[in-house]
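To start, the structure under review is shown below, and the notes come after it.
Note that one protein chain of the assembly has been removed; the remaining protein chains are unaltered in position.
Right after this comes chain A.
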Amino acid sequence: MHSFLQRGNALLAYTLSVLACLTFACFISTVFLNYRTDVDISTVRIVLKNIPDYSASREENDLGFLTFDLQTDLKHLFNWNVKQLFVYLTAEYETPNNKLNQVVLWDKIILREENAKLDFKNINTKYYFWDDGNGLKGNKNITLTLSWNIIPNAGFLPNIFAQGSHSFKFPAEYTTSRI
């Protein structure tokens, strides 16, 4: 605390130390919270096509189209250490080639000030449901699950799986008409 600049430096350094402690307190106050909650998912329309995937190998692969309903309330997940949620819908299924396939079909960023009570009816997927072969045709167990990343001010970036999922099956025949 000898000169003008040294006093300013000491003050700034101490303030930043206190800020680090406060941030840690914010992290500790939320690290043990349970961020899981219930979700209702259901499929409305399921269409299966077999068309060339020009973005990859030009081979004809299975492409699923589906519309779905989604209801959940994520309002209570927000607190002073949650800036936003990254919500995404994943399809999981098994094929002869792969024990586990996971395809992200839809996602949404929910900021804290936005409406977190989701109620979607008959919405399209955001991303293509491509299989890397013919694994979707007649597949009897495709499971849709909703998950979310919590983007915090400080601390971990947890990946939470919602309670509740929806299973459906693809038809055994390809749709040839335009959709």
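FYI, contacts are C-beta pairs under 8 Å (C-beta built on N, C-alpha and C of every residue); 3 or more make two chains touch, one makes a residue touch a chain; residues count from 1.
Note that in this section contacts and distances are computed from a predicted model.
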Hidden chain of the complex, named as in its UniProt record, picked from "Ubiquitin-related modifier 1", "Cytochrome b-c1 complex subunit 7", "tRNA-splicing endonuclease subunit Sen2" or "Signal peptidase complex subunit 1": "Signal peptidase complex subunit 1"
Which residue of A:57, A:153 or A:175 touches the chain not shown here: A:153
Touch with the omitted chain, as defined above, among A:18, A:109 or A:172: A:18
Residue in contact with the excluded chain [from A:8, A:52 or A:158]: A:8
Chain A residues touching the omitted chain (full complex): 1-4, 7-8, 10-12, 14-15, 18-19, 21-23, 25-26, 29, 79-81, 153
